[in-house]
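Missing here is one protein chain; the remaining ones are kept as they sit in the complex.
Chain lettering (A and B) follows the sequence in which the chains are written, and residue indices restart at 1 in each chain.
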Amino acid sequence: MTDKPEYLMQAWYAAALSSEVDETELFRRKIMGKGVLIYRGEDGKPIGMHDRCPHRFAPLSQGHRDGDNVVCPYHGLAFNGAGNCVHNPHGRGTLPKGQVVGTFPLVEKHGFIWIWMAEEAPDYDLVPDYAPLDEGPATGIGHTYMQMPVNYRMILDNVMDLSHVDHVHGEIITTRGQLTPLIPKVVEEDTAISARWEWVQQPPILILAPFLARPEDPADHYVQVNWSAPANIQLSIGAVQDGAGFDQAVMQYDLHTCTPEDEFSTHYFFATRRNHNEDDAEYNAFKIKAMHDAFITEDGPIILACQEEMGEDDFFDMNPMLLSNDLAPVKVRRRIRDLIKREQDAGQLAEAAE
Amino acid sequence: MTDKPEYLMQAWYAAALSSEVDETELFRRKIMGKGVLIYRGEDGKPIGMHDRCPHRFAPLSQGHRDGDNVVCPYHGLAFNGAGNCVHNPHGRGTLPKGQVVGTFPLVEKHGFIWIWMAEEAPDYDLVPDYAPLDEGPATGIGHTYMQMPVNYRMILDNVMDLSHVDHVHGEIITTRGQLTPLIPKVVEEDTAISARWEWVQQPPILILAPFLARPEDPADHYVQVNWSAPANIQLSIGAVQDGAGFDQAVMQYDLHTCTPEDEFSTHYFFATRRNHNEDDAEYNAFKIKAMHDAFITEDGPIILACQEEMGEDDFFDMNPMLLSNDLAPVKVRRRIRDLIKREQDAGQLAEAAE
Partner (left out) sequence: MTDKPEYLMQAWYAAALSSEVDETELFRRKIMGKGVLIYRGEDGKPIGMHDRCPHRFAPLSQGHRDGDNVVCPYHGLAFNGAGNCVHNPHGRGTLPKGQVVGTFPLVEKHGFIWIWMAEEAPDYDLVPDYAPLDEGPATGIGHTYMQMPVNYRMILDNVMDLSHVDHVHGEIITTRGQLTPLIPKVVEEDTAISARWEWVQQPPILILAPFLARPEDPADHYVQVNWSAPANIQLSIGAVQDGAGFDQAVMQYDLHTCTPEDEFSTHYFFATRRNHNEDDAEYNAFKIKAMHDAFITEDGPIILACQEEMGEDDFFDMNPMLLSNDLAPVKVRRRIRDLIKREQDAGQLAEAAE
């Protein structure tokens, strides 16, 4: 049991889908325990602020827009996107000097709005780069969002151990038991860990089969998950027939990314780009809805039940019986723990040096 | 964050509207964390007791009346209004000596039942006196009650800083921005703090305009709030035309009073007496309903959102950005804090002296 939730702070987290924040409204999402207001300036660029008026602590998201400024719903103070107070209707209207509302650097990329929650200056080199998501028509990519009352690591565990597809999911994405016995090839870097499985199955996995030349015949398959800190997992899955290389595969390129709402609640986003049937808008809508629904009805309940069994206990303290399929997710859990510790140690050193 | 909620104990709080406690039923309300039973004796006078049988701790309010006594629902013990056990149907029926259920002094006044929760003897000189509430016909006064899941100070803040009317409320009680820039005149006494604003607006404030000679023309306005410990705010608002004195004003005389249910829940009562259209029962019903609904739909949601942002943190510890409109409410918060401390220090001195 931890006294205080610990997050990797110097990192970019998905705060919202681009489509969740429109041109006129004030959008609120709690991230790592803190209310965040996101809205688009008149130039369309997203602005991120602490969703709390510094006067009486009303959520600014319940106020209204005044051009690029936001007006508090309680006593009418107005703030610009830099967190300065630009209008005070009270008394002589004195404006406090300097920034009075915390702001959060945002970057919009790949259909997501990414946020930097640390107090330290943002490191733009760390902005995630998933360029393939942007390559292709709008009808070839889908995005979705859901909220789950679990620690974010529980979702990372699920995606880093794809053996669960044979047990949790129905006909549509099973490998018919081919993947489960495989020990994935795992590659580790400092802030990234990947796992890859390759196998043959007949018929091919049903999400890809209809797009292969002979949907009933065997196909070579691969699936690869690339975790990178803090909580992004890029997943590619493909199938190919007739001994062609995987670069010829019918495949999809997905991003799963998790953002802690708090210690036991997670914002879970994903995006999926495919290289087949890319111009079919109707199929595109069906595809992302099917992925969303599979998580809600199949993965979600089991992950939630595991969390309920674990309560507030630490995963490793519970002495789990680890199997070969835990190789990648356990490395990710340990790496996150180490990166948080490294960040906190560096913070203490910096403080001591001051 | 406080370990234990702290209240000013030696004070009279509104426990109920007179109309909430009828001649026959047992009425329960939790006050400062304690279940309180209120019922009327056969003489109509309200009786206040700890709503807990001393035997097995059943709430007496779930039992029944037997004349002026109340009978426990679980094992049939009966208690009189002084907290003595007057009937024990068990075994030889031995009655315990003395008072076995705590009682609370009550005073009924101005359409409220006031309660003294302290262990010390009640100080009847402290019973609130709002005589103007009683002056006029029954069709000229309304009372209402609501419960809000916030600390009671949040509601005092709202009423002591009336600048919010220009931002939170709609057309009906806005001052059209005239009040917000004013710095109120604040008067402090030991257990009372008042604030007063005066201004001109055209048209006059819409709750009063229809009762002025020329509803479209400018009028002189005033509003005054008189806080007194622990949590009463008497508010008067009036408007007058043609340079007449405020003693000629079309006005209303209101009482807002808060009683902590617990640290983060408040019983909020108010009463309103007006000096115009006093004999119109239909208008009277409309008037109190409109005030009730304005709080529920306009003030309430913002106050609640502020409380949620504050969580269990202390207001001053959160380093609020204070403005001129905070003059009165901040003085009230500080005075309540000081009065609680004074009371506790006196209690410790008294204990030490024993």
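Definition applied: contacts are C-beta pairs under 8 Å (C-beta built on N, C-alpha and C of every residue); 3 or more make two chains touch, one makes a residue touch a chain.
Note that the coordinates shown come from a computational prediction; the quantities given were computed from them, not determined experimentally.
From the options A:Val100, A:Leu206 or A:Ile302, the residue with contact to the unseen chain in the full assembly is A:Ile302.
What chain A contributes to its contact with the hidden chain is residues 157, 161, 163-164, 166-168, 177, 180-183, 301-302, 305-306, 309-310, 318, 320-326.
Those residues of chain B that touch the chain absent from the view are 35, 51-52, 54-59, 62, 72-77, 85, 88-93, 96, 100.
As a convention for this text, only the chains that are shown with their structure count from here on.
Centre-to-centre spacing of chain A and chain B amounts to 48 Å, using the average Cα coordinate of each chain.
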